[in-house]
Each structure stands twice: as C-alpha cells, then as structure tokens.
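The complex appears here without one of its protein chains, the remainder shown in place.
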Amino acid sequence: MKRLRAWILPILVLILFALIPFTASFYYQQIFFYIFLFAGVGFAWNLVGGYAGQLSLGHAAFFGIGAYAYALLAPHIGTGPAVLAAAVLSTVSAAPIGLICFRLRGPYFALATIAVAQLLLVLATNQFKGLTQGAAGLLVQGMVPDPSLYYWVALGFMVVAFAVTALLATSKTGYYLMAIREDEDTAQTVTINTPLYKLYALLVSALLTGVGGSIFAANLGTIQPNDVFSAAISNQVVFLAILGGAGTLYGPLVGAFILEFASDWLKNSVANVTWLGDANAFAFFLYGLLIVLVVMYMPAGIVGTVAKWRKGRAAHVHAQRTTAGV
Amino acid sequence: MHNRRPARMLATLTLAGLFALAGCGTSGSGASGGSGNTGGGSAGSGDNTLTLGVITSITGADSEFGKAQKEGYEVALDEINAAGGILGKQVKLVYLDDKSSAQEAAKDVDQLVSQYHAQIILGPYSSGSALAVVKKADTYKIPDIVPTATAANVTQTGSKYVFRLCATSDDYAKAICELLKQQGDAKTMAIVHEDQNFGTSADKAMVNYAKQYGFEVVDDESYSTKDLDYKAMLQRVKQKHPDVIYFASYSKDAVALMKQAQEIDLNAKYFTAAGTGFSVGTFPQDAGPAAEYTLAAGQWDPSAKWPGAKEFYDKVHAKFGDYPSYHDMEAYAALYVAKEAIEQAGAYDGQKIRDALASLQMETAFGPVHFDSTGQNAHPVIVTQIQNGKFVTVFPSDAATGKLLPTPPWSQRK
Amino acid sequence: MFLQTIVNGLLLGALYAIVGMGLSIVFGTMRIVNFAHGQFVMAGMYITYTLFTAFGLDPYVSALVSFVLCFLLGMAVYRVAIHRIIRGPEMNHILLTAGIGLMLTNLAQMVYNTNQLTINLSYSHRDLVFGGLRINIAYLISFLIAAVVAALLFWFIMKTETGRAIRAISQNAAAAALSGIHVTRVTMLAFGLGIAVAGVAGTLLLPIHYVDPSVGDAFSLLAFIIVVLGGMGSILGSAIGGLLIGVIAQLASYYLGQSYSDVLTYVVFLLVLLFKPSGLLGRSRV
Amino acid sequence: MSTHNEPLLAFDHVKKHFGGLFVTNDVSFSVQQGEVLFIIGPNGAGKTTIFNLITGFVTPDEGDIRFEGESIKGLKPYQIARRGIGRTFQIVQPLANMSVLDNVMLGAFAHTSSKHEARRQADEILDLTGLGKWRDRMAGSLPLAGRKRLEIARALATRPKLILLDEVCAGLTPTEAVETIQLLKQLRDRGVSAIGGIEHVMRVVMEISDRVIVIHHGQKIAEGTPQEVTSHPDVIEAYLGARLEV
C-alpha cells in the first residue's frame, strides 16, 4: 500500500509531462527539453556528488566525451550505435579519471575533477583539432527525424536516468554510497569496498552523462569544445542538483526546473532593464546570490529541506504521542 | 533549530524582493517604449506593424560585436520606417540575446518562431551561434540571413535556408594569397590564430589556400586570448623566419601580438591578418607604431565606393558616437536585404521569402548582393594597410585608395 | 634562447606567484577553499583600470589602493558570508565561494560590460637588455613588487604578533581562542589580507593583460594549482610554485606550442596531487 | 583451513612507529575462538593503534597479523572486515544522517543484496541489542550509550567472528556499562570472540574477560587472567601510579 502511494506522484508528474507537447509552444518544449536533459545529467551527478558525497566539478568531461563520440561516430555507424558508443566511451573514460581523482579527498578531489575537465577542453580545442575540428565546430547528425521529437528523447532520457539512480539509490548500492559519504572509514569496517563503489557510482554517472551529452549535441546540431567541455556545464549540473537537494531522489529535477524557468524569465523580462547594464549579467548575479543563499540557509536544498521539515513534524508528533502515552 | 527559520525566510524574501525589483524595472522600461520590446507574445505581423526577429550577442563574450550589429540594425530600421516601412507596415525589431552561446542562439530561434511567428531570422553574430541557428532555421523552413559569421562551415550544412551576406574566412585567405602572389616575393608563411571558432576557421582556410597558391606553411600556432603572454609562441615563429605571418585575432590580443613581435624583434615581409582585431577602428591607436604596415583582409571600409557607405558611417557616428566597422555595416545591409526579399515575396511567408532571397540581385551600401546556390553572397574582400595610423585600402587595385608600402624591419623604423 | 625562456618564465611566474600567495593565506593557511580567488584578482584589475582612466593614477601607485579596497572587500565578504559556513564541510566552502565568484564576475559585467579593457603605459612594452637577455620593464616591475610583497608577507606571517595569531589559528583554532586570540577577527583579517594580495596581483597584471569580467575564472584554478604545488600553508612554497608554473608554461609554449602550457600545467598539477600531495615545501598532510 | 592450535587471531611481534615514536613496540598476543580478551591501558597507551593495525587502517612496520591462520597484514580494511573482523571506534562514528535501521542494514548487506532480507536481519539485531525503540531515529540524535550500542549492532550485522570494541565502556554510566557487558556475554554465547579496549580496570569488565593484556607506552607489560594482571606490580606501578587498591 505504502509502496503504491510512493508511485502516485511520479506517475502523475510523468503524465503531466507527456501532455506538455500538446499544449506548450515549441519554445517551451525546448525549455522542457533542457530541463529534462539537465535533470537527467543532474540525476547522474547526484549518484557521485549527492549520494556518495564526492563533489565532482568536472562532469563536463563525460558530457563532452559523450557529445563528441556521438557527433563523430553517428555519420559512420548510425544514430543508435553512436549513442551506445557515446555511453561506452564516456564510461570507459571514467575509469582512469576515477582511479586518479578518487585517490584524493575533499577539495583536492574537486580540484582534480576540474583540472581533468579543463585538460580535456584544451585538448579538444587544440591538440585533437584533427578529430574535433577544434573550435570551428562539428556539425552533428540528428537523432530523430523531427525536432519536436527531442522533447520525447529528453523525457525518455530523464526517466531512464531517474530509474537508474532511484534503483541504485534505494538498493544496497545506495546504502553503501551514503555510508561512504558519511564516513569512509566506518564504511570500510562494514565490509564496503569503498574505492570500488565510488568508481561504480562514477561509471554509471559517466555513462548517463555521456548519453546526455550526445542528446545535447544532436539537438543542437553543432558542437564545439566550449559548448560541451566547459566549466559552465559542470557547474550548472552541480548547482541544479544542490539547489534541488543533493542526495535526494527528485532534487535534480526540481533544481533544473527552477533554474531553467528562472533563466527564461530573467532573459525575457529583465533583458531590457537598461539601468542594469547587462541583463544577462544581472541574471547570473542573481544566480550567484541564489547559490550563496542556498548554501548559507538551505544546504539540504529544496527537496532535502522539505523532507527535513516533514520528518521534523513527524518526529514531533511522535514525541507528543509517546509523552502522552506515558 | 528554531532560530534558523527566520534566517531562511529572510533569504527567501530577499530573493523574492530582487526578482520583484527586476520585474518592476521591466514594466517600467516596457512602458517607455522603444524598439527593443520583447514583452508579450505580439503577433509576427500585426495590423500595421511588422515584427522581425534579430538574434545577436547582447551579453557575453561577443557583446561588443553584438552592440555594433545592433547599431547597424537601428540605423537601417530608422531609414526604412521613415521611408514607409515594409509592405506598407511599420517595422519593429525584436532582439533576442544569444548570450554568446550556441545553445541559447538555438533556443532563440524556437522563441522567435513560437512567440513571434517569425518567417525570417536575422543574425546571429558569431560563427558558433550561426551554425546552431542555421541548423534550427532549416528545421522550421524559414530563411536566416547571416550578416557577420565568417566560418566556412556556416554555409556547408546543406540547408537551403541560409543566406550569408559577408565574405568568409576562405575569402579572406584567398584575398591575402592573391595580394601576396601579386607582390611575388613571399615563399614561406606562419599562421598564428586564436583557438576559438573564428581563429580556427581562418586557420583552416589559410592552410588550404596557402597550399593552392604555393606558399609553404612553416609554422601554425594557436593561442588563447586568455593567455598572459605570447612571446614564447612568437619566438617559435621567429625561428622559422617566415616571409609572411597571417594572424587571426580578436582585438586585445592583436595589439599584444604586434607589440610583443616588436619586443622580440620578429620581422616578416608581410604582417597580414584576417580582419577582426586588425580591422577594428581602435587598433592603430592601441597598438601605436607596432600597428604600422600591417595588412588586414576586411569586408568594408567607409571609403568604399558603394553609395551610402560614407553616409552610414556618419549616421552611426552621429547617433551612437561610435566609429562603425564592417560589423555595423553588415547588420545594416542585412535588414535592407530582408526588406527587399519580403517585398519581392509580397507576403510575410518563410518559403516565399526564401525563394525571393535565392534569386535576389540588389545594390547596397555594403556592395552588390547576390546569393549563390549555397546561400553565399559573392562579396568582394578588400585588404587594408595601416599607414600613419590610418586604414588605407591597397587591394584589389580597383578599390585601392593607396599603394602598398613594404614593411621595414623593426630596427629600421623610427 | 633556453636561458631567455627561463627568464621569461620566471618573470611570468612572479605574477603567478603573487596570485598564488593570496590564496596561500586563505586556503593554504586558513583552509578556506576559496573558489572566488580569481574574481578578487579581477576586482584588483578593475580598480586599477578605473583609477588609471579616471585619475590617471599609475598602476604601481594604485597597487596600494587595490590592496586597501580588496582588503576591505575581503573582510566584508568574510563577515557576511564565509564566517557563517567556515566550520561547515569544505563542499560548502566551494559552493559558497563559487557563488560569490559568479556574483563578482557579473557585477563587473553589469558595470563595465564585457569589453576587454587595458591600459597603455609608456614603459610597459619596453625592454631592458642585459647581454643578450631581454627583460620587459612591466614584467620586471611586477617581479620586483612580487618579491617585495612575498618578503613582506613572509615577515608579517612569521614575525608579527598578528601573523603568529594567524598561524596559531591555522594549527589549532580552539587553542588559539583559549590563548585570547580573537579568532573571528584574526581569520577575517587573514582572509582580507589574502584578498588584498589578490588585488595587488590584479594591479600588477593589468599593464600586461587586459581585464574583462571572465578573466578571473582562469586565475582561480591557477592559484589552487600554485598553492598545492608549493605546499599548503607555505607562503614561500607558493612563491616558488608560481615561479615554477611560470617556467613550465614558458618552456611548454616555446618547445611544444602555446596551448601546451595549459596542458602541462594541468598535468603537473594532477601528478603533484597524486604523488606528492604535500607539495614542494609543505609538510605531509597526516 | 587453519592449522591446528592456530588461534583465531595472532598478533605476532608487531611494531609500528610514527615519525620515530613507537606506538606499538613488539607486541604479541593471540585470541582463541570464543574468547573475550580485554586490552587495558591509559588513554594514549596505544590501544587504538592496535585496533587500527588489526583492522587494516594502519599497516605494521614489522611483525605479522594472522586471522584464522592466514596473514591479513597489508589487506584493506574492508577486506579484513569481510574475513570476519568487525569493529567499533573509540570516538563513536555512526553514520549520523542515516537512521538507526539504515546503519544496521549496512552491516547486514555484507551477506545479502536483498533489502528485504537486510531489513529482516537488521530488525533481529536491533531487538537483540535493545535498539528497536530507536529504529527510525537518525543515528546522530541518539544519546552516547545508544550510539555506542548502534556501533556494536552495525558491526554484529556483518556477522563477525571477532569483534573489536575500542573503549567499549567509555562515557557510559555504570548501569549502561553493565548492559553493554551483558550484550558481550550474549555474543560470546553465540561464539563471537571479542577484543575490548578499556582505560580503567573495571570489575564488571574483568568479570567477563577470559584474559587481559596491559599496554603501556606501546608495549605489552602484562598478560593473564584479570586477577593475575591486577596484582602484577608493573601494572600497578605503570598504569595506576603508586597506589592501587584492588
């Protein structure tokens, strides 16, 4: 019974999402496309950053590898196999990256992940220009015949990413990852092979992120290193997950929703406020402020805070009952 | 636990307040009117106004050039409306900001089509954004007039809906090679380019043309405009003793490159460049004596022979106080091309406008406009040289306003 | 040419060093993971630019103004935001300061737009020649000022009572408080000092490099690289780390190509993190 | 698999030093199947290091550590845990943001991948350890005694053959300490061997220990039954100072 109830909300939301293309303009479908896409990547990041507590600031590495793998291979091996290849390549690349970065903890881990993503950005721009065309950009073959179908591609991707993370997070693996986040030493004493599980989380995360990158590239139709390997991509994924609630099941979706709509609203309504100088800068200024405020006052994110409040209330009620009983 | 809640509420309030503030600002400026209003979903063609969509870089890394474009559009808009508009309707321009990013540019196309029922797109500024816009416009089957993006691949997507006004990085390279061939004393060449879209495209084009014209590329260097120092790279170039150096640079790096070339005494018979940083109005002042004798391929110059060129220059200067470059002019011309195409189509209809564009033949202050089968306008490229702090057109000979001066070694300059 | 490249590397490295030294105090000593360091460097650049264009103030004079303004800015940022989360997990330091960095970047963009701004000094592109070696005057001045700043910082941290208090807090904050040290105030002071040095770094950079709002991004990572390379908590280490990165960058640029300077910098950084996490002069992190 | 007469755990001439200072200086002892061994020694004497050496958080410089006849020297902590050595920490480290049930389920996952089964096992252990009433509370919100007990419960859930309890009674009231000892007795009856670490010679603890070793300055200074040890002159001198009235 309780299990069934847990499914009601997600299914309702999913039905709602399925109805959107029939009511919203194509522009808003694209906005939802990005919400779904980045929520999906956010779910992927959440495995490593939220559940396992390893603050990766370099997920653009996998996003970019996925995007380029798809862009380069799709004309030769076809769309489906190219997505598969993107998934495989980003996963494979995550192995050495994980082996290097996971030897470090705390801020050193975060710095190492940034360095890796930056390294790939520089390499894709300069050293591997022959392959990537550098910043001149690659044209990317579409995934689906009609652009409006990308809405469904992204929705499907998000649902899969959610299913995978939810499945992992609520299973033994999820428990293990949370134990690693809370205390690695303790986790080891209960037989958890912490390096292996961290790597496992990263591999799954990279796989999903790589697929996300390939969908991004196909929808955009063209990519250059700065579009997919940039710190902006990494940061966006991290911030939306933290805003929504790192280590919560729905957090990344909530975060993606808020950020994308806020960005759209700011762009269209604030764009001509001349005294602000640069409206986009103002939008990003608010974005920065939002991050600061969330970290200071709501570090558990929106979903996490709501959950805490509810739990707090429940505990409170429970306490009252027990005292009354005594 | 309890004392945290007020703080949390305060945070929420602050945020809400800021958003509200932003909102107020919007309605304020919206009420004051102005051509840039994007508020609301006004129809593409109202009763007596025609709203056209422009994508450019209002913010972000390319905003300097976005601003130049906007000035060009505004001057054209004033002229067109004063002369009766398009198809008898007053024209309104909607500027959508691509935030200097391809992802946003693509979204802008969706927004223009969804909210403004756009049947033609003008813009964007950069080649990176242009590729995404072209891909997107193609799926909607509405034409896109590309005013400024020079990367070759913009017209190589196979789309039938892209029409590029400006010459390409290929044309730049070709013009420089032609000029060098005419001079006849250059054999080796080094290419130095910034590593983003513009520089990489220019590099690709020159590698290709240098081969065709029989110049040996002895060095090919890329750099980032974020680098602090270029001397090590220029030393590498110096060791190869090239006759020609071909730069593809933005503005501040162009200045730094020439000054540092002087510092390390890097000499070449020809310092040439793919426009842009070497063509902007402030380059001669910023680089000072180091700018002298540099040759830059460019699209347009106020001294151009086409009618309206000088007038445009003066109008922009009068209205905005800026010294317009070809970026302004290309935007200006783009709106005129759009006007001509819509009027020839006789209706605000994407397919008809596309067909009109495909067969268009017109004269503009930017020169004659006619698009080939790939959508490329055969715009002539000029080469200017800085002589005594001024841009002098030295190539082709029919457009030349002065003679090419040989470049003395640094040690023999004053 | 090899020698010239080394010299150029050292001159460039001095700039890196001063960028790193500020973070050495903030991160290396006070353990505040400040991802906005580069943005404070940017603030110093804009301050210098504004003073130069508005009042014609020579940048090497405005270094003092940068120092003071960035000092105040740093203390304010510490008091308002960082102070509240300093005892929290390092993840929060990173996110909070990244948010602050974003705010600073975009504040700059709102005020100055995205234009690349620079100043032209009559002497900034001249060289001195010492028997075949060419030394750019702007770089030389920066080098000397960086050396002076490093010496002053070293003296301040090692020999003054406040410096001692800063070290005491970094080694045992609770014991420092029990010794009568006003931990909040001294930490704020140390943070302000680190930011002030970042501001001076900005000033020294401006005659050499343009400023635009995004210029800070690159410096944040660079500063971390230098601090980790030099060793946590060692001002001297950061100075040497900066010089080393400068030399590596120049050698890579000269022998492999400009873009390899970044490649090598990141690779060296990853290698140091992996194989000598304590850095060159730092003690092991046990 | 084990050679006969081989004890469950053999701690064999182990030396470990940090920066010139020996924290474990040539210590040897062993634990037999079903035995409860207590290590006494003042805070800082090196008990925790011994626990860290056995559980793989610290690698010995010299000597060997064998479990069931096989050397476990150099194995990773989780590998050693899998062999059947559980532990609790001196400073209790429950995973604060996970519930009591979750904490114990973590241990149970060592033998099953089914959440359902893990929950069943965890409930069993929660009942055994008397933590059932706190099942859904966040581990971080328990009182000290509860957290200590939770650590034991979590370790038990991994079904250890040997459990190491660092400072098992520290911070507990005498009543709580007695309860904990009762728990230890129950474990011993189930065949789980234990090594406990305490600071003080506490009669209650002595009651259930089969053997006691005394560590001082990283060296073993006495070994024997509780009675033997507490009357050992070196122990009285070194550990309790001049006066000891047992």
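Chains: A, B, C and D, in written order; residue numbering restarts at 1 for each.
The rule we apply is simple: a residue touches a chain if its C-beta (ideal position, glycine included) is under 8 Å from a C-beta of that chain, and two chains touch if they have at least 3 such contacts.
Keep this in mind: contacts and distances are computed from a predicted model.
UniProt lists the omitted chain of the complex under the protein name "Branched-chain amino acid transport system ATP-binding protein" (options: "Transcriptional regulator", "Na(+)/H(+) antiporter subunit G", "Branched-chain amino acid transport system ATP-binding protein" or "Acyl-CoA dehydrogenase family protein"). Among the displayed chains, contact with the absent chain in the complete complex occurs for C, D.
Contact with the omitted chain, checked across D:42, D:69 or D:130, is made by D:42. Touching the missing chain, out of C:6, C:177 or C:274, is residue C:177.
Of the options C:31, C:83, C:126 or C:167, the residue whose C-beta touches the omitted chain is C:167.
Touching the omitted chain from chain D are residues 42-45, 138, 140-145, 167, 169-174, 176, 199-203, 206, 217, 230, 237-238, 240-243, 245-246.
Seen from chain C, the chain kept out of the figure touches residues 161, 164-165, 167-168, 171-172, 174-184, 233, 283.
Note that only the chains that are shown with their structure count from here on.
Here the chain-to-chain distance from chain A to chain C, counted in touching steps, is 1.
Relative to the whole-protein C-alpha centroid, the nearest chain centroid is that of A.
Ranking all chains by how far their C-alpha centres lie from the centre of chain C, first place goes to D. Simply put, of A-D and A-B, more C-beta pairs touch at A-B. Once the centre of each chain is set as its mean CA position, chain B and chain C turn out to be 36 Å apart.
Work out the mean CA point of chain C and of chain D, and you get 49 Å between them. Counting partner chains per residue, chain D has no residue touching two or more of them. Shared contact sites, meaning residues of chain B that touch two or more other chains, fall at 59-60, 63, 195, 222. In summary, the structure contains touching chain pairs A-B, A-C, A-D, B-C.
Residues 170-172, 175-176, 178-179, 182-183, 185-194, 315 of chain A are the ones that touch chain D when the two sit in their complex. On the chain A side of its complex with chain C, the touching residues are 53, 55, 57, 100, 103-104, 106-108, 110-112, 114-116, 118-119, 122-123, 125-127, 231, 235, 238-239, 242, 276-278, 280-285, 287-292, 294-296, 299.
Within the complex, the chain D residues that touch chain A are 55-57, 76-79, 81-82, 86-87, 89, 93-98, 102, 105-107, 109-110, 113, 115, 118, 137, 154-155, 157-158.
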